[in-house]
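A single protein chain has been removed from this complex, and every other one stays in its place.
Here is subunit A:
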């Protein structure tokens, strides 16, 4: 019973961090019609900046600066894609692979084989109640992710910016005819994606994870199945998919012994297993509309 509750909690905490990543991923996909393979490297950049800045700026200051810088980097990638968009649907996506390799190589060179501490205030502390023990960092990540996602959803639903984002995703030309400024909206989507990736980096590397290393960005690859499971391009789908993937991963890790006949390391492939199973049953994803690709 305690294992169940603990596993459930871990899954939700993990899923909430994936939600921050896949939300950015989805926004960028809607805004630029590209699958952003550079998302992982942007996340790594955010985490790396917190790691090098927290000793001088303190953790909150470092997080603010890192989030802003990652947002800026993401906007720059978005601008690069703009030029490539006229060249056909696949070109921008391929361009993000190039950006990913460049950014990752540079960051990996700087990080080397180190495991960097991000100086987060939760450290290795745990909280326990009713016999269940959980890392404080995971409680924080759950709370932060819920607040950020709620703030985003409220803005998306109720503000002028959110309305502009929704109409721009619905019909770009009609939105332009209403005076929506497509360029600014696209930039704002990339900025938000960068910001959320930096925050996600902090929670991904916090306890019980040892810290940030060069492979941290690869975790973003798990948010990819999360976004696809939900239905690429659907905000609600990205959130549902993230929770599903987080839970699948936590359960296959938490019940490793019972699942051992299937081999060890199941938790690493669980997100992809979920993706394949969902896509076989529902190719458009859980909440995705059957979308013919729009040019």
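Methods note: a contact is a pair of C-beta atoms (placed from the backbone, for glycine too) under 8 Å apart; a residue touches a chain by one contact, two chains touch by 3 or more; residues count from 1.
Everything that follows uses one rule, which is that contacts and distances are computed from a predicted model.
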| item | value |
| --- | --- |
| Record-based protein name (UniProt) of the chain missing from this complex, from "Transporter ATPase", "Branched-chain amino acid transport system ATP-binding protein", "V-type ATP synthase subunit A" or "Cysteine desulfurase" | "Branched-chain amino acid transport system ATP-binding protein" |
| Contacting the left-out chain in the complete assembly, out of A:111, A:180 or A:245 | A:180 |
| Residue among A:57, A:80, A:108 or A:167 that touches the chain left out of view | A:167 |
| Hidden partner chain, residues of subunit A it touches | 86, 160, 163-164, 166-167, 170-181, 289 |
